[in-house]
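All protein chains but one are shown in place.
Naming follows writing order (A and B), and every chain is counted from residue 1.
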Amino acid sequence: MNIQKPVSSIYGNWKEKFSSQWASVLEALKNQFPEAIEEVLLPESHPVDIPTFFVSKAGSLAVLRELKEVHGFSFLTDYTASDEGGQKRFHLIIHLMNLSSKARIRMKIQLSEQETFPTLIPLWEGANWAEREIFDMFGIRFDGHPDLRRILMDVRWEGHPLRKDYPLRGYQVFLTPEPIDPELFK
Amino acid sequence: MSKDGASDFFTTKLEDMVNWARKHSLFPLPFGTSCCGIELMSTLASGYDMARFGAEVVRFSPRQSDLLIVAGIVNLKMAPVLRNIYDQMADPKWVISMGACASSGGIFNVYSVTQGIDTVVPVDVYVPGCPPAPEGLLNGLLRLKEMIAHGETHSQRRERALKESGA
Partner (left out) sequence: MNHENSRNFKVDAPLDIARWGFPATYDVTLKKDSDDIFEDSKVLVNIGPTHPAMHGAFRCMARLNGEVIEKSVSEFGYTHRAKEKLGENRTYHQFVVYTDRLNYCSALANNVAYAMSVERLMGIEVPERAIWIRMMCAELARVIDHLICVGINAVDLGAFSYFLYGYHQRERAYTLIEKLCGARLTTSYTRIGGLMGDAPEGWEREVKEWVKETRDVIDEMDRLLTENRIWLKRTKGVAIFNKEDCLKYSYTGPNARAAGLDIDLRRDQPCMFYDRVEFDVPVAQTGDVFDRYYVRLEEIRQSLNILTQCADRIKKGPIWSEDKRTRIPEKERVYNTMEGLIHHFKFFMTGFDVPTGEAYTPFEAANGELGFYIISKGGPSAHRMRIRSPSFWHYQGLDPMIQGEYIADLVAALGSINVIAGELDR
């Protein structure tokens, strides 16, 4: 694919710089969690820019903790989801960065429509709002989240806008301002 | 005009004088939500200086202002808030819709965006542009002043209609 072509003049050549580190991290993870790592897509063989690996839901928290505490991927760059359709409809997508080498890595978790996922707040407190946004936009619920409310849309909104079946122009009109939950200030 | 005409003649002149006073002392409430808010700031700042047209004293309380400048996007979560603010302003009041987002939704015809704030509040002057240059806003302001002098704004027409119906 085209992405394999090094685009050094636009962006630093990550593949040359980090491929040994990526390989060692993925090797260690595969040895430690043989049943959790489902699939690994490498930039050498797939159209991705950084290694992307699928992790089972059960083993994902352990893998993330290992990545954070042992391999130094301690910076949660991005946490989002995508609607892929099919049986395992949603992909949770987590981007991590290593603060010393600045290598990045991408981890995905496949979830079906009704499945929930444990919250990442114990690992990164910043995951709080990202999870609220995923809940708002895709309707994925997070177990153990302290305050799983809608974040961008009105709390009275129905449906989840970034799902593929939500229409682009699905307006919902409210005549009064958004109500505040007094429980928030207790 | 009534049959003898005397008092009506005087009233019209008074109204003209009041309108003349009104048009020279506008107190804008900047309802700046996004990009247009930055251009509104440009208009207020030293380069374009809205003070030249007598509308520089920005009031952030709806009770103290009579000109609502809606600068930027008003989405469906914000629309009831905008209506609340408009209702809190004392009559007579004027609304300038600044920019494409406020006037029609602009390039954002999506689930979360109000397609024009005239579905929420009555608008007197629309200023096109995304965002309008400060000259555009100043032109809109001058247009509004003309309208106030002639009593053409929504608020004044409403006032007149109430007077005529005897309420």
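As a working rule, a residue touches a chain if its C-beta (ideal position, glycine included) is under 8 Å from a C-beta of that chain, and two chains touch if they have at least 3 such contacts.
In this text, all values refer to a predicted model and were calculated from it rather than measured experimentally.
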Residue of B:L14, B:V57, B:I107 or B:L142 in touch with the missing chain, whole complex considered: B:I107
Chain not shown, touching residues in subunit A: 1-5, 7, 9-12, 14, 47-50, 52, 74-78, 80, 82-83, 93, 95, 99, 102, 104, 106, 124-126, 128-130, 133, 137, 150-154, 161-162, 168, 178, 180, 182, 184-185
Against the hidden chain, subunit B presents residues 30-35, 37-39, 41-42, 45-47, 60, 72-73, 75, 77-78, 81, 85, 101, 107-108, 110-113, 130-131, 133
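Please note the rule applied: only the chains that are shown with their structure count from here on.
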So the centre of each chain is just the mean of its C-alpha atoms; given that, what is the distance between subunit A and subunit B in Å? 45
So, in the complex, the side of subunit A touching subunit B is made of residues 152-154, 161, 166-178
Note which residues of subunit B are touching subunit A in the complex, please. 76-77, 79-81, 84, 109-112
